[in-house]
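Structure in structure tokens, see below.
As you look at this complex, bear in mind that one protein chain is not there, while each of the others sits in place.
Our next item is chain A:
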Amino acid sequence: MEGFTPVSAILGGAMIGGSASLLLILNGRIAGISGILGGILAPPSRETAWRAAFVAGLVLAPLAYAGLEGSLPPVTVEASFPLLILAGLLVGFGARLGSGCTSGHGVCGIGRGSPRSLAATGIFMTVAVLTVLVMRHLVGA
């Protein structure tokens, strides 16, 4: 085990869960990022504005973090550009085909006890672990 950060993990997780709860209690909506982003890509509707505002909040979060914390969090992207493109295509297509991603299925869906979300989260976690196993320990990329 290395770099284990239990306190910030639980605190940050509670903030994510709190955000999902607030969106449900205020706007009656699920905080599924792929669904929200996918909704913006659909023809404009009465739902487009709040979705765009939510995404704007995500994008501006580092600014708020810097204001509160006085520094920026560490972010390291190890993947090469071709790999980022392939990964992005798979993540975008897969999230829409599977009706959700880490937030919609993993946080909101499991919180509701949805069997679909439990199944989806089990599958994407397993496949992601196997992918890292192959990439890091078998291919050595």
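Rule of thumb we're sticking to: a residue touches a chain if its C-beta (ideal position, glycine included) is under 8 Å from a C-beta of that chain, and two chains touch if they have at least 3 such contacts; residues count from 1.
Basically, contacts and distances are computed from a predicted model.
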item	value
Candidate names "Sulphur transport domain-containing protein", "Oxidoreductase", "Chitooligosaccharide deacetylase" or "ABC transporter permease"; UniProt protein name, chain not shown	"Sulphur transport domain-containing protein"
Residues of chain A in contact with the chain not shown	1-6, 8-35, 37-39, 41-42, 49-51, 53-65, 68, 72-79, 81, 83-117, 119-121, 123-133, 135-137
